[in-house]
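Report on one structure; see the data block that follows.
The complex appears here without one of its protein chains, the remainder shown in place.
For chain A:
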Amino acid sequence: MKQYQPEHLSEVQLAAVRRSLSSGRGALSRRSLLRATGTGALAMGGIGALNACGIPPASRAGGGAAASDDRSAEEKRIAFSNWTQYIDISEDEKGHPTLDAFTRRTGISVTYTEDINDNVEFFGKIRPQLAAGQDTGRDLINVTDWLAARMIRLGWAQKLDPAHLPNAYAHLSPQFRSPDWDPGRAYSYPWAGISTVIAYNSGATGGRRIESVSQLLEDRALRGRVACLSEMRDTVGMTLLDMGKDPGKVTGDDYDAAIAKIQQAVDTRQIRRFTGNDYTSDLDKGDIAACLAWAGDLVQLRVDNPDIQFVVPDAGYLTSSDNLLVPAKARHKANAEKLIDYYYEPPVAARLAAYINYVCPVEGVGPELARIDPALAENTLILPDKAMAAKAHAFRSLSSEEETAYEEKFAKLIGA
């Protein structure tokens, strides 16, 4: 196609037009544009701007100001953030029977969101708002104990009113009553307990039984087919127990020794990967022959695949819990407390436990659970008996500096 040229202009005039369009003042060349924009951006991003971007200390932003004006009385609703597949689901897969019953009884509508997949990611998501002293838009969240501990430590959780929690106070199992990070449960109540045990696929191990973390880390028959958890406390805690140390009293030296032991298994390629929830499919397929696993997953996996076995090591196992807490500045604390209390009524707790298969933190739920399914009530992974409870150990809560140092070492162990 021919380029358009004005016909009634002389050769000289045409040349002038071309010149002014390509290099004259009227021309907007890419360079001049970039230069202009760049200068603007530089002015914007000056040193002053760099200086202004600090993050305020947590105590200044949250601290005593965690509470907010509670609108529970006027607004009959709460927003509840939970892990995926961590609540009962109705037959038609549209509702959550326990939640629906709660709404019917109290008139409080629940915006239920399954937006927690991973503790560290979730914390990354809500941190900016909490650090800035803003409402996260969530009235109730469910996080694992170390993260609950961190949020309480930073002043980013609201103190609960015991007067609103009669059921919860009465029915909470003794083993969950007073964790060192929230004595007397002033800020949090457990949703479910988590037991970390050893699991293996007997088809993939050739019928071999895996009985200890040492065997997991050292048995050459399993080379390249062992997985550990990417939750630092679970993997290191189980290794500490295997070494005869108590994770509840871990010291820096103990920790380093445990890391060294796991590092050896990484170096000899014994460990294939460090996994989150995704170990379940690999274990099911047999790509992972043996691993550290969360007991609640196993109850479900074993229904589908009878080859999957679990072992509670003689050295003991690690317990932790997922906890409900009300984030700072949340607007519907009283409603949230009603929901917490509701889940501590034994019939409701039994329905929840029957569905999610994690350790139920509610006392006296046994008969209710037996009414739903007697096999579940006898399952020590859901309702631990005395022998099982005696082997349970929790990782002690860490100070901020310890936490950073430990996580740093663990991050290096898992490759980054």
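Miscellaneous remarks
One rule holds for everything that comes next: a contact is a pair of C-beta atoms (placed from the backbone, for glycine too) under 8 Å apart; a residue touches a chain by one contact, two chains touch by 3 or more; residues count from 1.
In this section, contacts and distances are computed from a predicted model.
Chain not shown in the complex: UniProt lists it as "ABC transporter permease", one of "PepSY domain-containing protein", "Oxidoreductase", "ABC transporter permease" or "Thiazole synthase".
The hidden chain makes contact, of the residues A:Pro97, A:Gly224, A:Pro347 or A:Gly366, with A:Gly224.
Looking at A:Arg105, A:Lys285 or A:Arg371, the residue that reaches the missing chain in the full complex is A:Lys285. Residue A:Val120 is the one among A:Val120, A:Ala170 or A:Val303 that touches the chain missing from this view.
Checked against the full complex, the candidates A:Asp246, A:Asp307, A:Glu363 or A:Glu407 give a single residue touching the omitted chain, namely A:Glu407.
Contact between chain A and the unshown chain involves residues 25-26, 28, 33, 36-37, 41, 44-45, 49-60, 120-121, 123-124, 131, 150, 153-154, 223-225, 266, 269, 271-274, 278, 281-282, 285-287, 400-401, 404, 407-408, 410-411, 413-416.
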